[in-house]
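All protein chains of the complex are present and in place, except for one that has been dropped.
Labels run A, B and C following the written order; every chain starts at residue 1.
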Amino acid sequence: MDINVKREGKRSVVEVTGDIDLYTSPKLRQTVLELFRQRGQETVIVDLSGVQYVDSSGIASLVEGLQEAKKIDARFVLAGLNEAPRHVLELTRLLAVFEIADSAEDVV
Amino acid sequence: MDINVKREGKRSVVEVTGDIDLYTSPKLRQTVLELFRQRGQETVIVDLSGVQYVDSSGIASLVEGLQEAKKIDARFVLAGLNEAPRHVLELTRLLAVFEIADSAEDVV
Amino acid sequence: MADAIEITIASHPRWLRLVRQTVLEFAREAGFDARDGDAITLAVGEAVGNVIQHAYEGRSDQNFRLCCRTGNGYLEVEVRDDGRPFDPDEVPDLAPDELRPGGRGLFLIKTIMDEIEYCRDGDENVVSMRKRLAASAPK
Partner (left out) sequence: MADAIEITIASHPRWLRLVRQTVLEFAREAGFDARDGDAITLAVGEAVGNVIQHAYEGRSDQNFRLCCRTGNGYLEVEVRDDGRPFDPDEVPDLAPDELRPGGRGLFLIKTIMDEIEYCRDGDENVVSMRKRLAASAPK
């Protein structure tokens, strides 16, 4: 899994490529929490268009991101969901819990 | 592996999709030999643009196609070689032995 | 046709992807479509992740065994480890959509597979999971 962060002022896009699993999710978790905690970002968009697999530890990292955002009144968005990641969010009934966007550019 | 044959008069394009290995190559072999022997084709083009893997049994089937073509003075062309199949033909020094085309449409 | 593969792997999360690719290919060859194959792969990935994280408590130098079998219209996957014993009945059922990070692995396995069973075999923990092939997609 690779992560590429694009920061513009108070808004960041976290582009993820590859599988998000027990091996790789700690890096995603750390990236997102750092953006909220150390960088004071008001909006973090996780662009998942390059991701075909998310397991429960990946879900856990995304939930932590959302929890952190709620705590500091920031915004946390998942963009570009492919079929398998969308399916996991459906199965865990979290699709309605997250803010979802078709693509990172769609988030205004 | 899937095979789709497009026949136009005395010329056929054999479109292959998937891996050509010990499991699947007998079907390719049979298709090609039948086009020469039963269908009297004068040109058979094997379109490999949908193929990412060819093993030595696949090479064997292609060599049999070429041998049959030579025997009856017909033409046998490999088109649309991806990197891995090209590499196998290089390793076995057969790239110069076959007639190679960028794509099936390029064969005139 | 009954057919089986068995694989022994080090308990390092770097091999999770290999486990998934092997299971996905097995499921597809057993006749499951892409969507079911992905779901089965997820369930097995969760079971293996639990072995690494919980049974072996994160130690990456242990081994676990994965066995995939397919027969008349079903797929069976067994994961065996010799780590800490585990009783799934002691794990509370939590709503998956509650806002807490962990605790969705077992839920996903149960949701995806038709049957799941935990047992102890000598010094080994055994998780067995089964999924039936939909009548429409035999191979």
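Convention: a residue touches a chain if its C-beta (ideal position, glycine included) is under 8 Å from a C-beta of that chain, and two chains touch if they have at least 3 such contacts.
Note that the coordinates shown come from a computational prediction; the quantities given were computed from them, not determined experimentally.
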Report task. Using the whole complex, pick out the displayed chains that touch the missing one. Result -> B, C
Query raised in the report: Can you name the residues of chain B that touch the chain not displayed here?
Result: 19, 21-23, 53, 55-57, 59-61, 63-64, 66-67, 70, 83-84, 87-88, 91-94, 96-97
Query - Contacts of chain C with the absent chain, listed as residue ranges - result: 3-10, 12, 14-15, 17-18, 21-22, 25-26, 29
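Quick note on the criterion: only the chains that are shown with their structure count from here on.
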Query raised in the report: Roughly how many whole angstrom separate the Cα centroids of chain A and chain B?
Result: 46
Report task. List the centre-to-centre spacing of chain B and chain C in whole Å, with centres computed as mean CA coordinates. Result -> 41
Query raised in the report: So how far apart, in whole Å, are chain A and chain C when each is placed at the average of its C-alpha atoms?
Result: 26
Query raised in the report: Considering chain C alone, which of its residues make contact with at least two other chains?
Result: none
